[in-house]
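Heads up, one of the protein chains got dropped from this complex, but the rest are sitting where they should.
On to chain A.
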Amino acid sequence: MFEDQEIISTIEMVKNENLDVRAVTLGINLFDCISHDLTVFKKNIRKKIIGHAATLVETCDQVGEKYGIKVVNKRISISPIALVGACFSSEQMVEIAHELNDIAKAVNIDFIGGFSALVEKGIANGDQALIDAIPKALATTQRICASVNVATTKAGINMDAVLAMSRTIKKAAALTADEDGLACAKLCVFSNIPEDMPFMAGAYLGVGQADAVINVGVSGPGVIKRAIERNLSQQHLSLGRIAEIIKRTACKVTRVGELIGREVADILNIRFGVVDLSLAPTPTVGDSVGEIFQALGLTHIGVPGSTAALAMLNDAVKKGGAFASSHVGGLSGAFIPVSEDLNIAEAAQKGFLSIEKLEAMTCVCSVGLDMVAVPGNITEQVLAGIIADEMAIGMINAKTTATRIIPVPGKKAGDSVNFGGLLGKASIMDVPHLDLEDIFVEYGGHIPAPIHSLKN
């Protein structure tokens, strides 16, 4: 039998601290669906995805009920469409997006990720068709997520792709101007994209993965925050001790994710992949990464000390996760998505968090510039510059970074924007010099891989 405190603390984690399994993502390999005939290809992918995912939602709900831990999002990631649909034109790629959107509805999942291309070293025909298709595909569907990897530590940064993605983002925003550029909230530009990440919008199934795999993403900012507050209310602790508390708590949270993920995988008779322990917030009070900063004694996320605090937090989360499971993957760290985190959005709105500080913090967080709304009149060059800067951080530091940025048509810094649901709402951030048309990004070509990529 468990001690009273063990029972109560577990119940508290679920009841008051918002512990949940953020995402169970079923990865499905579509390489055996390839056909040069679009009709056949669509038929093949429908059959394969529905074949694996027909009972995904029901199974996740049952397992969640059994353990009293809600599985919030059930999602699917697929092989990059730019690869499995390489022979199709951009118009046909849009048709594929519609087919995937219908399949997502049929199996009742909220997002399907993998409308993706990997172009860090060059853009092939299929990649170009997909990139061209992204604006229309995202604007005319609800459940498709797209990602394009434009840089790696090994390959360097494909600046042609960076500029292409800047233009793509602007087009996607324009096509969804009446929804504040919502299409851009479903599009990520990556450096060093992981192949096994369960979180949208970047999730896809890498080419080195199994035919079908269950990856799990756990989120626990509320649990971490409460653990810090509880311990600090009882005694003075040094930051080393606080890091230890975060690590231990992250370990517990990871174990919950793996338990549930493995059971879902067993029931579906699908291989279990990884648990991605990420502190991924929701726009809910008490489920915020930003609130952790306040628990650590900072006025707001973004003030001096924030980068150090985030570095400590991210590292402790990784250490806790690594001890909890031998199958940790994906991003595993702290997300700092602006609109999706009520506290971070508030810090940005009050001026504590600027886009420059946010970029600095992405050097030590697990993702990058995430869900950042910027003025709609930002030039393609400045947007490409922001993306290139973020990619450079990922490339040089051998880590994943991403940019999910939304130039909101017709709106300016300080205006508010509401994307709804988990995507949240925020004020549009001020971007210095947003009307510059510097030609640096227009040179194109490749920023070579750094010297430390020559490991072999």
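Convention: a residue touches a chain if its C-beta (ideal position, glycine included) is under 8 Å from a C-beta of that chain, and two chains touch if they have at least 3 such contacts; residues count from 1.
We adopt the following convention: contacts and distances are computed from a predicted model.
> Under which of the names "Glycine cleavage system H protein", "Sugar ABC transporter permease", "Amino acid-binding protein" or "Ferredoxin-NADP reductase" is the non-displayed chain listed in UniProt?
Options "Glycine cleavage system H protein", "Sugar ABC transporter permease", "Amino acid-binding protein" or "Ferredoxin-NADP reductase" considered; the missing chain's recorded name is "Amino acid-binding protein".
> For the chain not shown, which residue from A:86, A:259, A:303 or A:360 touches it across the whole complex?
Final answer for the missing-chain contact: A:259.
> Using the touch definition from the top, which of A:7, A:50, A:207 or A:285 touches the missing chain?
Residue touching the absent chain, from the options given: A:7.
> Since one chain has been left out of the picture, which residues of chain A touch it in the full complex?
Within chain A, the residues touching the omitted chain are 1-2, 4, 6-11, 13-15, 66-69, 251-252, 255-256, 258-259.
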